[in-house]
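Sharing a structure with you now.
The other protein chains are all here in position, but one chain of the complex has been omitted.
Letters are used for the chains, namely A, B and C, taken in the order the chains are written, and counting of residues starts over at 1 for each.
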Amino acid sequence: MPQHHHQPSAELQRCIDACLACYQSCRQTSMNHCLESGGRHVEPDHFRLMSACAEICRTSADFMLSSSTLHGVVCGACADVCEACAASCDEIGDMAECADACRRCAESCREMAASAPTGNRSRSTSASASRN
Amino acid sequence: MPQHHHQPSAELQRCIDACLACYQSCRQTSMNHCLESGGRHVEPDHFRLMSACAEICRTSADFMLSSSTLHGVVCGACADVCEACAASCDEIGDMAECADACRRCAESCREMAASAPTGNRSRSTSASASRN
Amino acid sequence: MPQHHHQPSAELQRCIDACLACYQSCRQTSMNHCLESGGRHVEPDHFRLMSACAEICRTSADFMLSSSTLHGVVCGACADVCEACAASCDEIGDMAECADACRRCAESCREMAASAPTGNRSRSTSASASRN
Partner (left out) sequence: MPQHHHQPSAELQRCIDACLACYQSCRQTSMNHCLESGGRHVEPDHFRLMSACAEICRTSADFMLSSSTLHGVVCGACADVCEACAASCDEIGDMAECADACRRCAESCREMAASAPTGNRSRSTSASASRN
C-alpha cells in the first residue's frame, strides 16, 4: 500500500522546486562556468554570493520539506540572498540562466515569507522596526 | 610557509563556534536522546524544531566562514529559530544542555545580525515595517 | 546572451535528479509521515537511516553538480545508505514511495560509482583493484 498522505501543498511544492532549482543552478554554474571562465567570474564577492545562494536555497527547501513552522523566516532570508545574487549575475554578465533561477526563487520565497504564519520573527521584526 | 592570513575576527569566530556547538547539540540530542526517550521527545513540532535549528545553525556558520556580506540576514533568521528551539526544549524538559546551546547561539547571532553591514535586508525590512 | 554551456551530461543529470528526489522523499516522509504516525516509524534505527539517507543524497548531488572528480566515491557510499534505507522502509511498512525513491537512487548511484574515473579510492584500496 502506497503512502499517499502528507504531500506538501502545491504552493509549498512550487517554492521547494524553485529553491532546489536555484541551488542547482548556483552550484553548477559557479563550480563549472565561473571557475572555468575565471576573471570577473571568480571575483570574491560574486563567487561568495553564488555559494551563499546555493547554501540558503538548500536550507530553505529543507525547512519547507520538514513542515517547519518557521519556514517563513528562512524563506525571507533566502529571498534577500537570491535577489543579491541575481543582481551580481546581471552585473558580471553571461549569467542569464542563473540570474533567472535566482529571481524565480526570490519571488517564490518572498510570497512564502509573506503568507507564512508569523512565528518568533514577527515579534522581533516589529521590535527592530520600532528601534529605528 | 604557513597560511597565517584571512582568519575570521574574534567576534565572528565566537559566533561561528556558537553556531557549530548548537548544531552539534541539536543533532546529537535529537538523534539520540529524543529518539531513544520517545514520548513527548518525538512530538512532531518539537522534533522539527530540533532538526530545523541544526540546519540553520550549520548554514549560518557557513555564511560567516565564507565572509558573505549577507551573513547578518541569515544570523537573524538563525537567532529566531534558536530562540524557538530553546523554548521548546524548556517546555519538553530534560533538555537543559541543548536549550543552553540554543540560547548562547541565539544571543551571539542576534548581536551579529545587529552589527552586520546592512545589505538587501535593510531595504526590505523597512519596507515590511512600513506595511504594518 | 544565455549561458548555454557546462550542462552536466544526461547520465550525470539523471543521477543528480535521483539523488535530489530521494533526499526530498526521505526528508519529507520522515518529518511528516513518520513523526505523525509514531510507533515503529520513530524507532531510532529507522529514523536515523531516513535522516542519514537524506544527508548523503544531498551531498552526492552536490559532488556531481560541482564536477568533482571524486563523485564516484560519494555515489558509492550513497548507494550503500540508500539500499539500507530502502530495506528499513520495507520492514517498517507503509513506506512504499520512499523505498522506491531510495532504490532508484541506489541503482543510479551504483552505476555512477562503477563508471566514474578512478580517483584516490582505487589507489588507496587494494581491494577495489582486485575487483577489476
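By definition in this document, contacts are C-beta pairs under 8 Å (C-beta built on N, C-alpha and C of every residue); 3 or more make two chains touch, one makes a residue touch a chain.
What you are looking at is a predicted structure, and each value in this text was computed from that prediction instead of being measured.
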item	value
Identified contact with the non-displayed chain, of C:74, C:89 or C:112	C:74
Hidden partner chain, residues of chain A it touches	31-32, 35-36, 38, 42, 44, 47-48, 51
Residues from chain C at the interface with the omitted partner, ascending	44-45, 48-49, 51-52, 55-56, 59, 62-63, 66-70, 73-74, 76-77, 79-81, 83-84, 119-121, 124-128, 130-131
Touch residues of chain B, complete complex, unshown partner	1-8, 16, 20, 24, 27-29, 31-33, 36, 58, 61-62, 65-67, 94-98
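The rule we apply is simple: only the chains that are shown with their structure count from here on.
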item	value
Copy-to-copy rotation for chain B and chain C - C-alpha atoms, rounded to a multiple of 5°	175
Chain A-chain C separation of Cα centroids, rounded to whole Å	23
Sites on chain A at which at least two other chains make contact	62, 66-67
